[in-house]
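Missing here is one protein chain; the remaining ones are kept as they sit in the complex.
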Amino acid sequence: MKPILSVRDLHVSFGPAASAKEVVHGVSFDLGVGEVLAIVGESGSGKSVTALSSNRLIDYAGGRITSGKIELLRADGSVLDVTSAGKQELTGIRGAEIGVIFQEPMTSLNPVLTIGTQIEESFRLHRGLTGAQARVAARDALERVRIPDAERRLKATPNELSGGMLQRVMIAMALACNPRLLIADEPTTALDVTVQAQIMALLAELKRETGMSMIFISHDIGLVAGIADRVLVMQDGKVVEQGELSQILDKPQHPYTQHLLHAVPHFSSGTAARTDGARTIAPLPRPTLEVDDLVVRYPLKGGWFSKPVGAVHAVDGVAFDLMPGETLAIVGESGSGKSTTARAVLGLVSPTRGAFSVEAQAARPGQSRLPVQMVFQNPYASLNPRLNVEQILAEPVIATGTPIDKAVRDRMVALLKRVGLPEDSLARYPHQFSGGQRQRLCIARALMLNPSVVVLDEAVSALDVSVQARVLELLVDLQHEYGLAYLFISHDMAVVERIAHRVAVMYAGQIVEIGDAKSVLSDPQHPYTRKLIAAVPTIDRRNQHFELDTRQVPSLVRPVGFEPPVANWLQCGEDHKVRAEV
Amino acid sequence: MSYVIRRLRAFPLVLIGVSIIVFIAIRLVPGDSITAMLGTEAGLLTPQQRDSLAIYFGIDQPWPVQYWRWFTGLFSGDLGISVTYGKPVLSVILERFPLTLELALLAMLIALSIGVPAGIFAATRNERPADLGVRIAAMIGQSTPSFVVGLVIIYILSAGFGVLPTMGAFTPFWQDPLQNLGQMILPAITLGCAFASSVTRVTRSAMLDVLSDDYVRTARSKGASERSVVWRHALPNALVPVVTLSGIEFGYLLGGAVIVEQIYALPGLGRMVLEAILQRDYALVQGAVLFIALNFMIVNLLVDLAYAALDPRIRLEGR
Amino acid sequence: ATLRMAWAQDATGLDPHKQTAFSSLRLLELIYEPLVRLDADLKIIPGVATAWEFSTDGKQLTFKLDPKAKFQNGAAVTSADVKASFERILDEKTGAANRANYLSIESIEAPDAGTVVFKLKQPDAPILTAMTDTNSSIVPASEIAAGTIGTQAVGSGPFKLEKWDPNSKAALVANKDWAGGATGVDGIEISVLPDETAILAAMRTGQIDFALLNDPLIATLVPNEPKLQLNRAPLLAYHVLQLNPARKPMNELAVRQAISCAVDRKAVLDTASLGEGQVTGPITAPFFASDPNSLFCYKQDVEKAKKLMADAGFADGFSATVIAATGEPPTAAAEAQVLQSQLAEIGVKLDIKMMELNVYVDTWLKGDFDMAVALNGGRPDPYTMYNRYWTKNGNLQKVSNFADDTLDKLLQDGRAETDPEKRKVIFAEFDKQLAEKAPWIWLYTGYGYTAQQKNVQGFVPMPTGSLVSLGKVTIQ
């Protein structure tokens, strides 16, 4: 049988002809009817460019197909050479024969048009439907992607819906005209794990229903395990490996593929969890950081005279402690209060209530007044783009009032070396570094003052898998070397598994389960923890079916004076307790 | 709604500030109503004559008393009496306002109907000769002082073609739409010229930003035609800066376009205030500036409301 | 037909006794009439009064009113109205501009409806000329009593004010009851076009029949237009560089004379006004004026100037500030600049300070300047024109800052003398003295301009700039 899409020796360049930069160097593949092809590879490897060449959307980004052939089998059985097709033909296949779902649902939907209008457009364009007909079709499309209360949602604008909802809308839009080929470009990267699981389930189900072909792009090889028939691994614009799913997962040939596979978590066995944990060592030293009954509330104002009408209970009664040399990971969905907890510990928001104490270790040279330092999620945003590295590293020192002398400069150089940055970095600016390097810079800066606790808020989430792995290794090494305690905040279970000694699970502003990593991850007790872990894609769960769950996260907004009930903890292991649900 | 109320609550404060500044400023200017009326002949007045004139003009009391008298009058809608017009200030202002409003609206209409399409045209031909042409034309339009444009238009029309709309008296639109438009069109073009140029530039750069946004790519992936992508998907998103600019310009124009009114002899607010300052018609200056400031704030509020209408992402909160 | 007329500046008010601005007078003189008027040769002709006569001792002035004269409200002009009008002018509470000219009036009597008798404290020949002023117009006694002068214009002149929208337009209709007979047009429609280039443009397109022009730069363009005609009349108002003799070094006679000698008056005229005017001495009324060439240093003489400066101890010159009003007259800035460049030749460094008109007036009235470029109004009678500055108790002593016995005496003599020829001799001497003492440097008199379509006929330009002859203008 003829493949629906056949790509031969595709080369794509960007920029004006004279100074064109080729980013895809001779990619070839075939996609059979009803087949799912996964393209994996790190950021910038050319996944999107390759996929979006098949409907020539790259034209609008300034790209050009310089050579190669792309043949699309059309619904009527004819074959279209996409590389030489005219504008008319291209708009004819876009949407009708090739649907696309993009990575960022928040930005990929037009913010000023209602959901309904945007979905209806597809029907108008390719089906010639108008008015009430189009509206009905749009509602059906929304119902198809399991959006409850579809009629009402049609009138909503994108800002009124959550990320997961929006991604469903995107899917509904892409599938509106039953395209025979769906390109899903990292459709879940911007979403929470639990939401990701639902979207994946939905895609799998729709694929079964319609029998369409799909190109599924991802940088997470664990995720593709659930859906792909074939996998294509890309690096630097070239295909490095290509084959059946099981072949790639079980017998990876290329080192890069092996690397990707290594980064996938394996909780069930608990084998990957860190074993250098500190809790079992007796007698326990005094904790470096102790947090007790931390409450952060943001008042909500409204009405005529700006009276408080309620409060966002961002963090509600959080308590934990952190030993020297230990990593406590806080996991939870977006909005569960992880960052707020961290910011309270750092003194960036003032808690409504609660106490925390930081035990400074025996005075060490260069000890800062504030023994807690922070590494933020987005390494670019946390570095002032207009300061060079030397100025960046000097800042914490200047803040303590210490003059920048040779000793300080030596320490800078030493730290840069330690985190693996070239020595000549001092005079460079943040934009001259890659994402991973920037994060190392942030780590170096946090270490300038010899802190005892480092708070890492999503510190590796923005990084590529391979870069992520190297930064994590560095963190572990530094922890050993300096006896640092880490408060590690992440929503990525794979990462948590590799760095945490202990894990705290947050849900709606409260900790619902806390304990040592191995026992929490391999034997979760709280239903929410279970759901969270079940949602994490692993290569062990090939072509697995998820249950569709459309429950919403509970609102954190509470009336004035509301106090949550006192927590009731159940001990379920030596160092593992869970909150009892009432 | 509560947003509007919150914004409106700030109005009185700003207006009081404006009124105090204008009250003091106009009195700090040397000369007074008496010298304005009599010129150098004021030197022939006896002190007694002078005093009685001061009472006549209401400038006999100390400043705070004068201010208080004027300020309390405001609450009963009494802005005082204009000494040049011999009429209540409010009625003088309201007589002039329709012209100013119409001029501002026309100028904005011209600016938007030229500027927006031109900006889009340039943006969709980014860095190509057509784009460059539009941009240069826009910059030239923006950089020519309006009085030069006005003088040249008048000269060319009158000396070259022997035609000119009737000047001086203003015919309200509802009396004779044709004559009214005949009078207003040239001044509106003169003002619209620079205004359209700004609109073009802002539209162009906003469109360039928007055209590279993700949802535009989404629209294309659905097979939308180029026209629909530009006008339906991109343009509404690019309108916020255009509305901002138009709002600010419009707000300024509602204060009267002194120079253009002067050249085309239009009895608008701008010239009225200028004359009032020159005549030291204190009540009129105070009332007019207050009125203009109020307009400006209302326009600003409308612009902010327009944002929210244009872009549902924008939530109106405090400021 | 209606005469469509334009001017750049509108009247600033309607009270004929208080409004002194040139622009106000041009409107008010079409509505109101004084007792007597001036003709184009500055001779006194009947106004509301048909005849007048001084008593032999010069202390009583009697007017016979025109029985046909009627106010626009239909009432006849009576001696009661005249009496009430002058009493209003004399009342300090009114703040009337012309009051200072009537201080010699002791009482006003109205023996019958058609006769008014002014009793004077002393002989006062110039009082008659003062009465030609629009600021001495006769207004209805009833309007005075009602307090509506200034809000309603009810005069006895050729036109009736139908509508006035300040700074925009005014509509005048012919006064059918005008004692002067039928007017040539049915009415006048006045547009205020603040930019004179726009006035010219409007005249080119035939939109305007008649216009008042101020700026010689614009006026000189009118003759180039085949359909237009320019009327000009030499004015009594004079362009002058006022020195402040109260300030050093202008207190030195030699310095003032040096400045007078250093100035090339013709050049100032040629540059600032494109030669539109005549170099003048202090007195501008043709009947009294002397030949400028006979006056002190009216021919530029830089050498003499330098010598005078050296004599006064200012061989190296000095610095001073000269004030001028923006746009009033339009030539002021140009005059200041030409003078600046001329005085630089004798080492006088002038610093020009342009001021908004009112600021200028305020500064000028306080006498707070080194020098001032000014356009001062002229009067047909030298005494009325100059007593305010050069008599010892002149109201504007603060401005002139120059009290001089000779000048004072000459003016007093001129006032009391009723024989025109003798007065001429007195004022010739006054003219000579003033030029020689040079408290001010008189420069030139300009023209009053009006432009009209060629089909407009019957307009007579006047040295006072008056437009009263519009009453008889016709459109062919």
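Each chain carries a letter (A, B and C) given by its place in the written order, and its residues are counted from 1.
Definition applied: a contact is a pair of C-beta atoms (placed from the backbone, for glycine too) under 8 Å apart; a residue touches a chain by one contact, two chains touch by 3 or more.
FYI, contacts and distances are computed from a predicted model.
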Of the options "Pyruvate ferredoxin oxidoreductase", "Dihydroorotate dehydrogenase", "ABC transporter permease" or "Cytochrome-c oxidase", which is the UniProt protein name for the chain that has been left out of view? "ABC transporter permease"
What chains on display are touched by the one that is not shown? A, B, C
Contacting the left-out chain in the complete assembly, out of A:449, A:494, A:532 or A:578: A:449
Write down which of C:75, C:113, C:310 or C:333 is the residue touching the left-out chain. C:333
Which residue, B:66, B:142, B:166 or B:225, contacts the hidden chain when the whole complex is considered? B:142
Can you say which of A:382, A:490, A:510 or A:525 touches the chain missing from this structure? A:382
In the full complex, which residues of chain C touch the absent chain? 196-197, 215, 217-218, 220-221, 267, 270-272, 326-327, 330, 333-334, 336-338, 340-341, 352-356, 359
Take the complete complex as the reference. Which residues in chain B touch the chain that isn't displayed? 10, 13-15, 17-18, 21-22, 25-26, 28-30, 135-136, 139-140, 142-145, 147-148, 151, 155, 159, 252, 255-256, 258-259, 270, 273-274, 277, 289, 292-294, 296-297, 319
Residues of chain A (touch criterion as defined above) contacting the omitted chain: 343, 346-348, 368-370, 372-374, 376-378, 381-387, 391, 395-396, 398-400, 431-432, 442, 445, 449
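Just so we're on the same page, only the chains that are shown with their structure count from here on.
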Which chains lie in contact with each of chain A and chain B? none
Farthest-lying chain, centroid of Cα atoms versus that of chain C: A
If I average the C-alpha coordinates per chain and also across every protein chain shown, which chain's average lies closest to the global one? B
If you average the CA atoms of chain A and of chain C, how many Å lie between those two points? 87
Residue numbers of chain B touching chain C in their complex, please. 29-32, 34-46, 48-50, 52-53, 56, 83-86, 95, 151, 154-155, 157-159, 162-164, 166-170, 262-265, 267, 271-272, 275, 278-280
In the complex formed with chain B, which residues of chain C make contact? 6, 12-14, 18-21, 92-97, 99-100, 150-151, 165-169, 191-195, 197-198, 200-202, 204-207, 356-359, 361-365, 376, 388, 395-396, 398-399
Looking at the complex, which residues from chain A come into contact with chain B? 55, 57, 60-61, 91-96, 98-100, 102, 104, 107-113, 121-122, 125-126, 157-160, 170, 173-174, 302-304, 306
